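Shown here: the complex without one of its protein chains, the others still in place.
Right, subunit A next:
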Amino acid sequence: MPAERLLELDDVQVHFPMREGLVKAVNGVSYHVNKGEVLGIVGESGSGKSITARSIMRLLPKKAVEPGGRISFRPRTGEEYELSSLSRNSRAIRQVRGNHIGMIFQEPMTALSPVHTIGMQIMRTVQLHKKLGKAAARERAIDLLAKVQLPRPRELVDAYPHQLSGGMRQRAMIALAISCDPSLLIADEPTTALDVTTEAQILDLLKSLQSELGMAIIFITHNFGVVADIADRVSVMYLGKIVETATVDDIFYAPKHPYTQALLRSIPRLGVDQGRRLPTIPGMVPDPFSVPPGCSFNPRCSHAIAGLCDVKTPPEKRFGNQMSRCHIADQFVQEPAHV
């Protein structure tokens, strides 16, 4: 791995054998995260973005199988981990979880234990990884609560999750995730369950923490607006594959995959095209048991070429730092798509 690399995924695959057939939830995903950068991962429900994140954490459901792929991780401390070879309950992965990689979940209402105080949950993590005593861990918990800008941290350290509002709980969740100064924070739709005002506050908090602590973030969301706000680079996922990766500017101003273009066109904008119907992507997301052959987006793609796109799986085409999995990606270089 290059020196600046923190995390590298190479052809990661996660399959679920079901009675109805094999679901290839993650089907050859490759991406990397550099030290201190924010990677946004965008995709609709079921595109495999959360499962990929769980594969990094080795927290996949027990019935998942991994036929292939490599996940390499090198935290700030320098040691190298081959995460893909670690088993779910191995000692090595337990040293990584919570210590080098923190994780924030979607549901602040249920993601914290209802029968332990906020402080208790943070203290457990700190005591486990930082080998602090009880009093020192408690002080650290209070510091962390202050760092995520919770009011009255000295009182809230003894509060139970049900005594806090949704936004406060998500702040507590963030405090828990960053409690051991992780090199990487995985945020799995951390603002989806919050109202937009709270969402903006949480995003600001994450940005300031990221620059203060110098950690990298994988930010999983289905919301392009959120990605524009926080990410340096963006990967777009569709049906278990990354279809496009680019810097946040290129994703918004020069997308080179028809799926990205179609997603961007379907975002409502203030003052533009008033009175016209919002364009939508035709058709439905195919059911996971019968993914179309060739490019899996071809039945819904307005540029699809019969005999090519529905037969051959498109290769990764690179344009500088941009990657697009589309047969006709070159075409969008000459004539940037109007979005």
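Simple rule for what comes next: a contact is a pair of C-beta atoms (placed from the backbone, for glycine too) under 8 Å apart; a residue touches a chain by one contact, two chains touch by 3 or more; residues count from 1.
In the analysis below, contacts and distances are computed from a predicted model.
Asker: Select, from "Na+/H+ antiporter subunit D", "ABC transporter permease", "AMP-dependent synthetase and ligase" or "High-affinity zinc uptake system membrane protein ZnuB", the UniProt-recorded name of the complex's unshown chain.
Answerer: "ABC transporter permease"
Asker: Out of A:Gln95, A:Gln201 or A:Asn223, which is the one that touches the chain we can't see?
Answerer: A:Gln95
Asker: With the full complex in mind, choose from A:Met103, A:Ala137 or A:Ile281 the residue touching the hidden chain.
Answerer: A:Met103
Asker: Looking at A:Ser72, A:Thr125 or A:Thr245, which makes contact with the chain not pictured?
Answerer: Final answer for the missing-chain contact: A:Thr125.
Asker: Of the residues A:Leu59, A:Ala146 or A:Leu205, I need the one that contacts the missing chain.
Answerer: A:Leu59
Asker: Go through subunit A and note every residue touching the omitted chain.
Answerer: 57, 59, 88-89, 94-99, 102-103, 105-107, 110-117, 121, 124-125, 128-129, 160, 162-163, 173, 176-177
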